[in-house]
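Below is one structure, written out as structure tokens, with a few remarks after it.
Of the protein chains in this complex, one is absent; all others appear in place.
Here is chain A:
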Amino acid sequence: MPYTANKPSRARSSDELRAAIPGWGADLDPKDRPSVPKEQFDPGLNGARWDFPERQPEKWPRERSIEHKFLTPVFGTSAPPRGVSGVIRKYSYKKYSEGRAAHWLLLLAADRVDAWEQHLASFGSLSPDNPITETGVLSEFSRHGITSRFGKKRADLNHQWIDPILVGGPWLIAGGLGFAAVRRLARLHRT
């Protein structure tokens, strides 16, 4: 009990644990572990042959955090900013530091705009988005969707019902609006 000086312990002895568990105590010495101490200064640690890396060519104006003094010498080139979402992203990077909630909230908003921009663009392409195949939801039938969930005391069942609404809801609304627009146009055409 913590109300007196000695530590309560229900642990087995070290000898018992060593006998029962493969490798028990192999890293027993706290000072002899790979990440101890946390910082181990050694500029030659990694075998690099540069003080500062050669710069990767910047093929388009690369957005960067204003907490950086300059563009990092190496950077990712996946999915350059584009469309309205790209404008939002560039504004967020240019205006706000990482310390500002506005920075992250704008980037999250841009993510949602990006998704809808790309969904709409896909309908004009040979590979339109398909929320059935892209969500992988068909695995519910092949991978025991029901028996994996029920009778298992899973804590996540109280919110999993929200996912189909979050994912499918906007598609149903967009489909409904599209249908209404087409019907209205058809009526106008008839009159």
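The rule is simple: contacts are C-beta pairs under 8 Å (C-beta built on N, C-alpha and C of every residue); 3 or more make two chains touch, one makes a residue touch a chain; residues count from 1.
One rule holds in what follows: contacts and distances are computed from a predicted model.
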{"item": "Absent chain [UniProt protein name; select from \"ABC transporter permease\", \"Cytochrome c oxidase assembly protein CtaG\", \"Threonine dehydrogenase and related Zn-dependent dehydrogenases\" or \"AcrR family transcriptional regulator\"]", "value": "\"Threonine dehydrogenase and related Zn-dependent dehydrogenases\""}
{"item": "Touch criterion as defined above, residue of A:94, A:143 or A:184 at the omitted chain", "value": "A:143"}
{"item": "Those residues of chain A which, in the complete complex, touch the missing chain", "value": "1-2, 7-12, 14, 17, 20-28, 30, 33-36, 38-43, 45-54, 56-57, 62-65, 67-68, 71-79, 81, 85, 89, 93, 98, 101, 104-105, 107-108, 110-112, 114-119, 122, 127, 129-131, 133-140, 142-145, 148-149, 152-156, 158-160, 162-163, 166-167"}
